[in-house]
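Every protein chain except one is present and positioned as in the full complex.
Here is chain A:
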């Protein structure tokens, strides 16, 4: 699905070659500041590599319209920003800003259940805790039903028990719906338990 060859980005990332397969769960491990977020940002063209090529579905990523690409490959940043208003507003705004029509049949309450949020849709999103905001942001990504989910430390603000529960639900969703998940995580336990492939990135290089 993704093929990266001779990638260089500033002095942050230097990758010889790597293949990321479709409909698989890939976990990315590594020390902080090692280039994991940069790696994810390259995949949805939030940044462009200084050297090398990245292909997605056999085509150079630079040949895609960047916005259409990002609607197919949606990224959840490590510090997601919640929109002002209610939880429901966060869903409707996400649909509006991405002209998304596919999500019309989705039930917002089911989405909340998937990420273990028990709040009412009309509750203010601002009152949520850090971990709850992170889960709402994850639900926002799932609402868009992207082909590829790029999740940057999606469970960093969660306790161990909730972390495993949430990741399990995301992975189940991905496998059931034939999606691709590429996830940065700090937990090697999570990576080993759920991922088909684990990539270790240290000091901008992939460690075999």
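Basically, a contact is a pair of C-beta atoms (placed from the backbone, for glycine too) under 8 Å apart; a residue touches a chain by one contact, two chains touch by 3 or more; residues count from 1.
The criterion applied here is as follows: contacts and distances are computed from a predicted model.
> Leaving aside the chains on screen, match the unshown one to its UniProt name from "Protoheme IX farnesyltransferase", "Sarcosine oxidase subunit gamma", "ABC transport system permease protein" or "NADH dehydrogenase subunit L".
"ABC transport system permease protein"
> From the list A:27, A:76 or A:166, which touches the chain that is not on show?
Spelled out, the listed residue whose C-beta touches the missing chain is A:76.
> Have a look at A:19, A:67 or A:124 and name the one touching the chain we're not showing.
Answer from the full complex: A:67 touches the omitted chain.
> Please identify which residue in A:44, A:134 or A:157 touches the non-displayed chain.
Checking each option in A:44, A:134 or A:157, the one touching the absent chain turns out to be A:44.
> Based on the whole complex, identify which of A:125, A:141 or A:190 touches the chain you can't see.
The missing chain is touched by A:141.
> Footprint of the hidden chain on chain A, which residues?
Touching the chain left out of view, chain A contributes residues 44-48, 62, 66-67, 70-71, 74-77, 79-81, 94, 97-98, 100, 140-141, 144.
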